[in-house]
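Excluded from the complex is one protein chain; the other protein chains are retained at their positions.
Here is chain A:
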Amino acid sequence: MANRFIKRINLRLASVFKGNHWPVMVWLTLVVLTLFSTLLAEGPQQKVEGEHLAHISQLSVLLVAGIVLSKGTLVIDHFMGLKHTQGWPVRIMKGFLVLMLGLITLSCFYY
């Protein structure tokens, strides 16, 4: 009974990864990353105070920036369909993302 159940799950997972389900997997990844980045920014500040707060805030800013960069790259590569393109379209899109995130991160550290 258990074996049959595990086999069925394995078959289902195999069909998900082999079939045309990649947009759903990308979407799920984006949702999980969004929830994680929100929790990361909201969580530590309520419990920690003092000098540790500054370190945790800086770390969480870096982590949030990394997550946003990953999310943007997923949207550009998989949703916009630029993964297999080269040249100016993908460079400008990713360049915009990196530049904006770089400026936002720097502003969090200096101001």
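Just so it is clear, a contact is a pair of C-beta atoms (placed from the backbone, for glycine too) under 8 Å apart; a residue touches a chain by one contact, two chains touch by 3 or more; residues count from 1.
To be clear about the criterion, contacts and distances are computed from a predicted model.
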Record-based protein name (UniProt) of the chain missing from this complex, from "Cytochrome C oxidase subunit", "STAS domain-containing protein", "Carbohydrate ABC transporter membrane protein 1 (CUT1 family)" or "Chemotaxis protein CheW": "Cytochrome C oxidase subunit"
Contact set of chain A toward the excluded chain (per top definition): 20, 23-24, 26-27, 30-31, 34-35, 37-38, 41-42, 45, 57, 61, 64-65, 68, 71-72, 75-76, 78-82, 84-87, 89-90, 92-93, 96-97, 99-101, 103-104, 107-108, 110-111
